[in-house]
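Complex shown without one protein chain; remaining protein chains in place.
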Amino acid sequence: MHPAIWLMTDRFAPGDRVRTSSRDPEWHTRLPRYTRGVVGEVVEVAGHHPLADDRARGRSGREQAVYHVRFAAADLFGDGTHSVTVELWEDYLEPAADHEREMTA
Amino acid sequence: MSRINDVGGMVGFPAVLEEPDEPPFHADWEAHVLALNAALIRRGVYNLDEFRDAIERMPPADYLAASYYERWFAAITTLLAAKGVATAAELAGQEGLPTAADPVAPSDLADD
Partner (left out) sequence: MSGDHGSAAIAGRVRHVEALLEQRGLLDDGEIDRRIDEFLAGGSPINGARIVVRAWLDAGFHDRLLADANATIREVGLSMAGGLQEQRLKVVANNEQEHNVVVCTLCSCYPIALLGPSPSWYKSEAYRSRVVRDPRGVLHEFGLKLPADTRISVWDASAESRYMVVPRRPTGTDGFSESELVGLVTRKGLIGTAAV
């Protein structure tokens, strides 16, 4: 896809609060279990690539944005003061609900 | 399903052990497995995601019992069979190879 089209179609930007999918697929995925169904913050757009889930199943896959998403350890594990930044395909993310966006990381 | 490779955040694994002065490979065959995988991906026999998928689909007990490059070799042979390059029996050597001379002298591959 042409870079200009990527820019137009990126769903998220740094600073956006996002919620990860809670889906537990049968196939290969790059959304680690410990980061599922959690709210984090997009910190960087890290390029555009076909979804790994598609490539692992022999499909060419739609090229889409991949983001660095930062999570607070307390949101992942219930405690901890550190952060974990995970690189996630756009398909794994939804906008966080309004009340979740107001929360601080 | 969450697979056995997906260990982030799991509890119960022991302290991290470091190996002082660790060599890049612990035996020649490990280097061969790495090179074999790169060659097959470059040729388009399978892609990197299919390779990871094949590792992850190992039975959990086998995955945990296997060394790093044993997992790789298991995935390579799984994919070669799945892609129809060779049968599982051929890959396991059960049907034997035709008489073409083995191009690699056994002594070259002996473990160090």
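Brief remarks follow.
By written order: A and B. Residues from 1 in each chain.
As a working rule, a contact is a pair of C-beta atoms (placed from the backbone, for glycine too) under 8 Å apart; a residue touches a chain by one contact, two chains touch by 3 or more.
Note that this is a predicted model, so its numbers are computed, not measured.
Shown chains touched by the undisplayed chain in the intact complex: A, B.
For subunit B, the residues in touch with the chain missing from this view are 5-19, 22, 24-29, 31-36, 38-43, 45, 48, 52, 55, 64, 67-68, 70, 73, 76-77, 80, 85-86, 90-93, 97-98, 100, 102-104, 106, 109-112. In the full complex, the hidden chain is touched by subunit A at residues 30-32, 34-35, 46-47, 49, 52, 66, 68, 73, 76-77, 80-89.
Criterion: only the chains that are shown with their structure count from here on.
Chain centres here are Cα averages; for subunit A and subunit B they lie 30 Å apart. Subunit A contributes residues 24-28, 32-35, 52, 55-58, 76-77 to its touches with subunit B in the complex.
By the touch rule above, subunit B contacts subunit A in their complex via residues 1-2, 6, 8-9, 47-50, 52-53, 56.
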